Structure formats: C-alpha cells, structure tokens
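The other protein chains are all here in position, but one chain of the complex has been omitted.
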Amino acid sequence: MTEPITLQQDETFVLNVGPQHPATHGVLRVKMTMDGEYIYNAETVLGYIHRMHEKMAENRTYPQYMPNMGRLDYLSAMSFNHGYALVVERACNIEVPERAEYIRVITVELNRIASHLVWLGAYVLDLGGFTPLMYCFDDREQILDLLEAVTGSRLTYCYFRFGGLYNDIDDDFITGTRAFITHFRKELKMYAKLVTGNVILMKRLKGHGPVDQNMCQRYGATGPVARGSGINYDVRRNEPYSVYPDFDFEVPVFTEGDSYARYLVRMEEMEQSLRIIEQALDKLPDGPINPKKKPKLIKPPPGDYFAAVETARGNFGIRMVSDGGKNAYRMKLRSPTYSNMHLFDEACRGMLIADALAFMGSLDLVIPEMDR
Amino acid sequence: MGGYFTELFTGAKSLLDGMWVTLKEFPRRPVTLNYPHESVKMYPRFRGHIELIGNQEGKSNCIVCSMCQRACPSGCISLAGVKPEGEKKKVLTKYILDFTTCSLCGSCVESCNFNALRFSNEYNLASTRKEDFIMDLLKRLEEQNQ
Amino acid sequence: MGTQDVSPSLDTVPSSFVQFAVADKVIDLCRANSLWPLTFGIACCAIEMMCTGAARFDLSRFGAEVFRPSPRQSDLMIVAGTISNKMAPGIKTLYDQMPEPKWVIALGNCAISGGPFVYEGQYGIVEGADKFLPVDVYVPGCPPRPEALIEGIIELEYKITGWRRWPKPKPEWRESGSDKS
Amino acid sequence: MALLSIHHYLTTYLVFGAMLFSLGVYGLVTRKTLIGMLIAAELMLAGVSINFMAFNRFLAPDPSVGQIFTLFIMAIAAAEAAIGLSIVVAVYRHYKTVDAEELINLKG
Amino acid sequence: MNIQDKTREALSTLFADMPSPEPETDDGEEGEEKPEIRGNGILEQDYHAKGFHLDVQLEPNQLIEAVRIIYDLGYYLESITGVDWIKEEQLEVVYDFSRYDFDLCRTVVRTRIPRTEPHLPTITPIYTGASWHERETHDFFGIVFDGHPHLVPLLLPEDADFHPLLKDFKA
Amino acid sequence: MTPVPPPALFSADGMVGLIFLVMIGVTLFGGFIAATAERLVRALSGIVICFTGVAGFYYFLNSPFMAMMQILIYVGAICVTISFAIMLAAPEEKIKSSPSNMLSGPFGFMIAALIFGGMTALALTTEWQVNAKTASGSVREIGIHLLTTYSMIFELISIVLLIAIIGSIVIARGGRN
Partner (left out) sequence: MSLTLFNVVLAVIIAISFVGLNAAYLVWCERKGAGLFQRRPGPMENGPWGLLQPPVDGVKLMTKQLLIPGGVDKAIFMVAPVLAMFPALISFVTIPFSENIVAHPIDVGVLMIFAFAALGGMSLLVAGWGSRNKYSMISSVRAVSQTVAYEIPLMITTITVVMISGSLNLGDIVQTQLGGFWHWNIWPLQKQVGFNLLMPFSFLILFVCSVAETNRAPFDLGEAESELVAGFHTEYSSMGFGLFFMGEYANIVIGACLTVILFLGGWACPVGDLGFFPFTHHVGWFLLKIYLIIFVFIWIRWTFPRTTIYGLLNLSWKYLIPISLFNLLLTAGLLKVF
C-alpha cells in the first residue's frame, strides 16, 4: 500500500493534471508519469498565471504598487500588504504608530484564519467531502463582513499604507470580532468532530506525503509545511516584526511530517490566531493610525532592503532594490508556496495518485503567488 | 486482535460523530441571502467604482488637479477641464472612468484633496456589453441630480 | 444519436411553425435555468465564484450549482481571473470541448480587459477574454461581489430567454453610512 | 407465423447451439491473440451449454442433470478464464506480446 | 559565538588572500556612492535598516564553495534572483539564505557577471530547491546556469525567447 | 415432435415468440462480433451481449436460475477477468493483422461451416424422444440433486475452483519480483 514500490519505467504513461483540473486549485499543471495508479515522477509546470508582478514594480511608483500585493496571494492579502509596507517603511525609515500596528496584526490574523478556512474547505473538497467547504465559507463570510466593513473590499485588500492604514477601525468592528471569536471557537470544535477525527480522513492523511527536515532545508520550505515536519520556524516568532513580540502565542509544531501533521498545524494555527486577536483587542491603544511625519513622495534611498513576514502559507520575503527613484529598481517577491510546491516533485514519487493529490492539497497552494 | 476491534470501533464512532454534526445542520434555517429578493446594504466603506460628489448646485467639486489620474496605478481615469472666463477654478468637462482596469485600491479617493470623489455602492454590475463599464462620471452625476 | 447540433443558435431563425417557436421558447427557458458551470477558476475571482456557490449566496437556487469538472457536461464557462498568454490556448481548448449551446461569463476586470495588469509593454497576459472567446456577459469588479456574479447569471438568462425574471435590486448604503456623502 | 413458435422445439436450440459453437471455432482458428482465443473458447462453451440445457428441458428423465452439468461447465469456464488469463498476463510480462504467432517464433 | 560570527568566519576563508573590507561602512555612505562597484568581501549590515545581517559579495567561481559552507551551517535557501545593472553592463545574482532556528542570521550572497556572457555554475547539487529559482532567473534575465539539469522556461511559455526583467526589454 | 400451432403475432404467445426471435438475433449478433471483431474490447462487448442472450435462452428453457447464474458468472466474473487481462496485457490493439497466415480466414470458415453443417444435420435428422415431463427448474430441485446424486460434481467444482485460484495466483505473481 504505502511502502514505496519499485516502478518499471517501460509501462508508464503521462497524465496531465491541469492546467484545468479540480485538484490543482487554479491553473497549475503537473505532468505525472504514471505506472498504473502509481506516480513514477512528476514535473510541475508553472506560469499559467504569471502576471508580471515583478516587472510591474519597475513601472509603478511605490504607493501604486500596493494593490498588486492583494492579487499575489488573494487568500492572505493582508500579510502580503504587510510585508510590502514593512520593506518600504524600513527603506524610508517611517515610524508606524502603535495603534496602526495593532490593527495591522488584528486584520492580518483575521485574514490568516480566513485563508486557512478556504484551505480547509478546499482540502476536504479535494478529499471528496463537500460539506465542510460550505461551513468554512460560511464562517469565512463572517470574517469577510468584518474586514469589508473596515477595508471596503472582500478579498483583495489594499488597506495598509506606508506608515499606517487606510482608515481606522470602529467599535462595531471590535464587538463584531469579539463575537466572531466566541462563535469560531465553537465552530472549531465542530470541525474537529466533522473533519479532524474522521477515520476516512485520518486513513488518507496519516503517514502519507512524508516531508523530512532535510528536504525542507534543501527546498526552503516554510510555514505549515516546515512546521509539520518538526521545524519550529515562524517568522512572527523567529524574526519578530510589527508588535508580535507583545503577544503570547504558540507556534504549533508537529514532527510526523505527513499530510496529517500539516493539517493539524493549520487547525492549531487558527486557534492561535484567535488568541492573538483577542490579546490585540484587549491591548488596543488609542492614537493616530498614520504617522505624523510621512514623506510626501516615497523615494527610498538607494540600496537593497529585505523584509519577511509570515503569511498563511509561510515565509514571504520581499527584496527591494532601490536606485533612489520613484519606482523600485528591482522587486523580488519570495513567495512561500513556490518553495513548498517544489518539493512535491521529489516527495510524490511512488505515491498513488489519490495520495499525491491529498499531499498536494496539504501544501496549501495559491497559484498566482507561485507564478507571480 | 484487540487493535482490530478498537480500530473498527473508533472508526465507526468518528463516522457517527460526523453524521451527527451534519444532521444537526439539516433542520436549521439556511444562512443564505436570497439575493434578487433581498439584498444586503453596503457598508459605508464599501468600495464600488468611484463617482463624483456633487455640491449643493449639483456641480462637481472637482477642480481638475489630476491628482487622481496620477495616483491611479492602472491609469483608468481620464479627465479634462476648461477654465471659463473670469473664474478662478477650472471646471470639469469630462471625467471618464475605465472601470474594467480599476483595482479598487482607493488611491484616487485618498489623493483627492477637494472632496470630489467617493466610492459608489454599485456592487451588482453586470452587462452584456463591455462598453458599459467605461463610465462617464459627469453624466452619472447629472443623472443622480435628477 | 449522432454528432449533430440540435441546438438552435441564440438568434434563432424564425421558424414557420408556431409550435416550434413555443418549443424553442421552452427549450431556451430550460437552458437558462439549468446553467451548469465548468469548475474552472484561474485567480482571485475564482474564490468569489466559490463564495457564490457557497452557503451565503448559494447559486443552487437558480439551478446553477452543478459545477461540472468536465467541459463536456457544462454549459457555462466562467472565466474567473487573469488569462495569461500561456493559459489562453488551454482556455480555448476547454471552450472548444464544451458542447453547444455554451456561454461565457467574463468575471472580474482581468477577464474583461486584463484589469490592473494592463500596462504599456506588458508581456504576459491576454487583455480580455473577448479577444479569443465570444463573451456573453461581463461582470466587472476586482473582484466582483458574489451578488454581481448572480446578477451576471440573471443577465445571461435574460440574454437567453429575453425575459428578466427578477428585478435588479437597487444598491443601498447601510444606515451608519449616512455620513458618507 | 410458424417462426413465432420455434421456441417450443428442441431443434431450434440445437441448431442455435451449433451456430454459437461454430462461431467459437471460427474465432479460435482465426484469432491471433491469446485473449481473443479465450473469448472464442468461451463462445464454444456457451454453445455446448445450450445443448445441455435443451436436452435437459426436452429429453432428460431426470430434470436437473443438464442444469447441473451446465453449472459444472460454468465453473470450469471460470477456472479456465482465471488460469488462462493469468497465463496470458505472465506471458505478456515475459515476452511483451500476446500474439500467438509471435510467441511461436520466440520459441521461449 | 553566535551564528552570525560563525558564518562570517566560515565564509571569510574564501577571502583569505584579499584584505577583508572593514565592516564600518554605514548605509548613508553607501547610498551616496552607489555607482562605485563594491569589492568582494563580507559586509555586516544593520538588520533594522536593511533587513539582513550578512552581505557577501564574491566571484562567480567562489560561489559553489560559499554555498556549500552555508549549506553545512544549516541555512535554507530562500530565493535566488537577478538584478540588471545595465549602466555597469553587469548582471547581479543574489542568493538569499535564512535559518530555521532562533539564532537569526539572514545571509545574502551576491555575485556579478558580465551582461554579455551571463554564465554561472548551478547550485542545484547542494540545494535541490534552487532548481526552480535558477530556472526562473534564467527566464527573467537569461542567465545560464551551467550544469543545471533542466534549464527550460518555468514561468514563461515553453517557447519563450525573451527575458522580460532585463532593463532593455521591450514587449 | 408434436408441432405446436403457430400463434398470431399480436397475441401473448406471439409476443413471446417475437421476443425469442429478437433474442436469437441479438445473441448471434453478439456472438458474431465476439468471434470476428478485430479490437478485443469490441469482442468483449460482443461476448457480453451474447451471454446475456444465452441467459435469455436458459430462461426460455424453464431455468431462470441458470439464466441468472449465466449472467452472474459469465458477465460478472469471466468478462471482467478478461477485461482486466486486456488492460494488463494489450495496451495497444493491433488493428492490422499480419498476413502471415493467409489460409486462416477461409480455413477457419471452412472448419466452422463443416462443424455447423454436421451438427445441424444431426440435430435435424435425429428423431428426438421428447420427454413429456419437462424440467421444473426450481432451485430447490437443483440443490437437492447437487448435494445428493451429483455431490461428486459439487466437490469437483470446488476443487477445480480452488486449484484455479491458487494456480492463477502463482502464475500471475511470478512476473512481479
């Protein structure tokens, strides 16, 4: 069953999974060479949604580039906004008011939960269960309502500004978020019953899709994929940015390295995000949300700058090379799933196609972020 | 052998747990919003496409400074104005928004220092013609005034 | 059975028999109310498409929730996202694989005209699905709200049958939004 | 209209069984692949079974002997199919072909 | 000894034969005198201003060795990218490395190659995950990574012959 | 044999006769495809049709039990096995048969025709002593006979099947190391 079998190459055929395939969550294509239902090897073909984000950075001014961040990873757009805001703030040396930092954290964490909910729903859909998707989207709608009331959009937020935010949150948002936290704690219990404990799911995930630590290092896997393999790495904790050091939260780590471990990491992360939001709401200071002195025109001094944030999928890094002009000279977006997906090729060999697709789902792919 | 039956039992129990969860949802009222029959009201910060704000006389506040045009990442705004004889400010004569390339980032509204722009609440646009979304906002303002 | 196109095209040639016209009307009505979309998401708008299918907005009320994974069984292609040059041939193939009669909805600004990714000298995307597909309904937004997709489907039904079953709700601000203007 | 009552006659079934049997023979002789031959052989067995059943219905003093024989044939056919096909699969694995003539040439 | 010093020491063996530049260069100065090309060596950067700790510039032929040292120290590969310095007729390739543990040290390895003949050795034997990054850099800048097992376009269409992130690229 | 008076077409008996004729047609059609089709999958489909038809004959021969067993065993077991063999062993089907054996076509046809002629002649010329008492075909009767008079056959069947199972496993496993 699960033990790797020796495959003979002479009886293989090529199965194209994608670019349009229900399991690839978008337009990813995996050329699988199959021996029966076993995968002999897999070659991932990217670029079906390459949207020239890096080139556009050279054509747009720094504020104009902000909306692109929401389109990179549409599920956790806030984190990407945050990363970009961080690197420009670092380059221009802009101070961010305390209140803005707290609101940033709250929205980012809410967005992280929303992102994980989409993943959970879509993942169980990959495994053939349809109903959890509906529940997840229903819960997610409540987050989207909260965020829409603040940011004005449901998905591709463009809420952060350099040094601050587009607008302030109101009391409705705070009460709404608190209500959501209580509601969602209950829902998490429900998911644990409906999905996590399900024997079919466990059978499909436990022991499948092994990723070990060395593999993570070689491929640069981060986020839940690394944490599912026993690597205690979370940018929020290891390389603290914003006001994350103020909060008491745990980084869930599971050592099994299988699909189920990654699954549990994400489920646990939702719980931790709730904790962070709760603390942030308690500590939320008053004050302005935009800095008093902010350069009229964003023109970072020449040099290169780097910033990393923890998105829902892992370590998102931005390398920005400035030549002192209005536009960036070069903007490199280091997206987490790009590295996470890369290890699929190696890890899926000898797997059954059903397991491989379950494994692929456990990597939590967002294709536009990989293709950029 | 003990493991065999334990596995069977825990497996069956987890399945029943799951079935109980879905069964509880079965008789509940759906959360659905029956869209064409009822519709949600937009949040004050909702970002539809932009529209011009009219002052008391129903004229636009715009003084044709082109800040919005410059702030727009995707260049979807084009505007023109003339300076009538004897007036200090320019008067807007044309304000075209190509909504199909807009990314609803809000830069234009933010950059406007004269309270001339705001987001509309048009959330359910759909048409069989692409040209419907290249909007003449001045015309829209006039229609709103009526 | 055989490979035959039994479908009258949308701008039907007026048939001389009244009965046929009635039958055509009925068939059109049935088609309009049983639009099975292709499970096909490209980018951001696909998530909103999923939201439309999910519990809050529920596309199934219109009989359009049967997302078919195979193009052979679907009637409606919702192009939800940016079409890159690399993807365009694939989308064309998918469209060609769908049996007649078929419709296309361009969901979101990217599918309408390339959206925010259009700039002078871009090298990667197709500026609008209508460059290579006959798009029936355009739903703008970045991304559009799920209501807009439902509106798009109603608009498509209107296009098929010539009869609009539901009035379009007028957008309203929430009460606390009175300070807006 | 006489055709409509032919199912009352034994001869009908016998002729018909003969037809199936000879179809099977034809297939067995002309087919080149082992699997095709097997299919033809099943056809022959079906023809034989029909004869048994017909005799059972019209002639036999003991009313179930023919049926039991047919049952026996079925079991044999099933066993034959299983064995035959496993041989076919084994042969294919070894020689990468199931063409009977090529197998003769291989002398393996 | 924290990891930053350890890494610097390990890497400084590469530059044994040349005078190591003093780490006292601060950012403002660097910003003003950008056009002057930096010499090879290790720079320690202010993390809060730049976002990384160690900045290593080296010759293309030292690359493999440096990456090997970094791999042995337990770094993971974050990304590989290029920068087109068209004025200097050079392409810069930047390797970002980071660590999984709490001992934070982001290390940047950069090397410059002439624009006319962009060749670099591949690091895929060390970091398997470099494969896609190198392919992507090849897509965007046309840099050829010698020894790469499968250097075909990754993000661009399979038959693409253009390199869009070069500064002189016109669609 | 005592001739049965031919029924009218639109009577119940006539319909039965018609169904029988249709069945003969279908069965022969299936058999023909099974024996001649170039593609093995088609041959397989043909044999499925043919066996279903043969089951119909058994039904007409007062033995619904055997009819159902025919479908169950032949279609459900044997055809499925054959289909697996086709999938495993014949990934590409040869449409063009090699002309090495020119004789096999006409030769096979001659043999088949000879056998058919002989058997038909035999069937038509023999004076069959039709037994008035027809088989009831009830399952109970078959069961009783199978376990008393013909218990040997019953045991044989089980042994044959056992050997077949073991044998096929042994043979088929041999290939995989």
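Order as written gives the chain letters A, B, C, D, E and F; numbering starts at 1 within each chain.
Assume contacts are C-beta pairs under 8 Å (C-beta built on N, C-alpha and C of every residue); 3 or more make two chains touch, one makes a residue touch a chain.
Just so we're clear, the structure is a prediction, and the values are computed from it rather than from any experiment.
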Among the chains presented, those that the missing one touches: A, B, C, F
Given A:73, A:126 or A:234, the one touching the chain that is not displayed: A:126
Positions on chain C contacted by the hidden chain, ascending: 1-7, 26-27, 29-31, 33-34, 39, 54-56, 58, 60-63, 65-66, 68-70, 72-73, 75, 97, 99-101, 165
Residues of chain A in contact with the chain not shown: 1, 13, 15, 21-23, 37, 124-131, 134-135, 138, 194-195, 198, 200-201, 203-204, 352-355, 357, 361
Where the unshown chain meets chain F, residue by residue: 12-13, 15-16, 39, 41-42, 45, 48, 52, 55, 64-65, 68-72, 75-77, 79-80, 83-84, 87, 138-139
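Keep in mind that, in the parts below, only the chains that are shown with their structure count from here on.
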Chains touching both chain A and chain B, listed by label: C
Chain pair whose interface holds the most contacting C-beta pairs: D-F
Separation of chain A from chain F, taking each centre as the mean of its C-alpha atoms, in whole Å: 62
Geometric centre distance via CA averages, chain F-chain B, whole Å: 70
Inter-chain centre distance, chain C versus chain D - centres from mean C-alpha coordinates, in Å: 56
Set of chain B residues in contact with two or more other chains: 31, 43, 73, 103-104
Where chain F touches two or more other chains at once, by residue number: none
For the chain C and chain A complex, residues of the former touching the latter: 38-44, 46-48, 50-51, 54-56, 69, 81-82, 84, 86-87, 90-91, 94, 116-117, 119-125, 142-143, 145, 176
Partner chain F, residues of chain D touching it in the complex: 1-11, 13-30, 32-33, 35-36, 38-40, 42-43, 46, 49-50, 53-54, 56-72, 74-83, 85-94, 98-99, 101
Complex contact set, residues of chain C against chain E: 85-86, 121-124
